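To start, I am sharing the structure in question, which I have written as structure tokens.
For this view, one protein chain was removed and the others were kept in their places.
Our next item is subunit A:
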Amino acid sequence: MSAAMDTESTYSGYSHYSGHSKKAHRQGRDRHKSPRSKDGSRSEKSVTIQTPPAEPLLGNDASRAEEGQDDNWGETTTAITGTSEHSISQEDIARISKDLEDSVGLDCKRYLGLTVAAVLGLLVFLTPIAFILLPQILWRDDLEPCGTVCEGLFISVAFKLLILLIGTWALFFRQPKADLPRVFVFRALLLVLIFLFVFSYWLFYGVRILDSKDTNYQGIVQYAVSLVDALLFIHYLAIVLLELRQLQPTFALKVVRSTDGESRYYSLGHLSIQRAALVVLENYYRDFTVYNPALLTASKSRAAKHMAGLKVYNVDGPGNNASGQSRAMIAAAARRRDSSHNELYYEEADHERRVRKRRARLVVAVEEAFTHIKRLQAEEQQKAPAEMMDPREAAQAIFPSMARALQKYLRTTRQQQYHSMESILQHLSFCITNNMTPKAFLERYLSPGPTLQYDRDRWFSKQWTLVSEEAVTSGLQDGVVFVLKCLDFSLVVNVKKIPFIKLSEEFIDPKSHKFVLRLQSETSV
């Protein structure tokens, strides 16, 4: 365990966490990891009082909230093992500690980078202007008169600087949407290149022009123009390196969630590992269904049963023969007549049937409720055509008729945590306002949706850690594997190269599609 954590701390983003929170975070992860080893010995019956949702699901259940919670929880939590219990409470502590140090540690690094870039940009922008103005200021009388050529060059300098300004603003001054552990290699390279470039120009200018007080003003202005031209080309280089190079898809990334095996493929171009991780995470919130710990309880209880069945007694005397013990356990487990596959089959079939039945009841209840609304609307129109029913009132009017069916369905599919009464009412009035059908209203509840659809409190995944054997600023290669960890689960990413495609051509003569139809007709005359 310690070795794994050392690897993480070297390559992932721990370096920018401040001291005290690092310790708290480590403690959190220690506490998170340790109960796993004791999983098998824990009893299966443990009633957990989880952090309650924003509002109880049904209004009329609020009065008996405490007893109601126990009753409801008895139905759904057949086995809450130690891991989930600890991870919930641990997440709260981790969340609090991270909120504190978020505001201090990360901003420093981000702002440092920004200020350096801004200062350099300002310097670069003012350099050509300085080149042109300094001779005028310092030795105006000695300068040769320049006339129309110089004025033309002034105009071109002005416009090129304007274009450069707009281009830089468009390319670089964007809201950063993420905070990455290491610095962007290409951006840093470009900044260094610009710095060296401007520095060499200033050096030349200082030595050859300022010191010797050159009188050929046209030459000086052309020198400034060449600087601006070169800056525009560097800007072009920046576009190609930062934006265009990764557009062509070269790699296919397979992302698998560790807890339930949900997987997706994404196409990317040449990116560094940290940027690829960023793309994966952005798409994770949109594509993957929300992580629901309640769905994992069944497999955990089965795993616990496997482990809990056997205990090893060492009869021969002291001496910890670990490998011998595990071999004995495996042999005994194989010999035991295991009917757990049978249980699994019938359990799943039963669950499937129950879900379908409740879904049918739900759909019917919602359809009836919506027709009731239509009827009400028609009545209101007849009575007082100017008066429209408030969608919120309409929603509250029909909610009780379908609330029970909806609650039962959500409980069966273990989604009741993600929807509070207030959110359901809001969604209902939203659907009524937009004239949606019952099926459109139910779309949100019938199957779990992507993480973005739900309240931020229910996400279980806001802080991510990138774990990788290679350096995170190195580019993607075929066969690279990296892991994106958050507190409860992790996303394992496998990189595969899109194969080189050999496409050849085959010409088909259009005449080969022509046929002559010969008839045999008979005409009577």
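The rule is simple: contacts are C-beta pairs under 8 Å (C-beta built on N, C-alpha and C of every residue); 3 or more make two chains touch, one makes a residue touch a chain; residues count from 1.
Simple rule for what comes next: contacts and distances are computed from a predicted model.
A.B. asks: Pick from "AP complex subunit sigma", "General transcription factor IIH subunit 3", "Tax1-binding protein 3" or "Signal peptidase complex catalytic subunit SEC11" the UniProt protein name of the chain that isn't shown here.
C.D. replies: The chain we cannot see is recorded in UniProt as "Tax1-binding protein 3".
A.B. asks: Give me the subunit A residues in contact with the hidden chain, please.
C.D. replies: Residues of subunit A in touch with the missing chain: 518-525.
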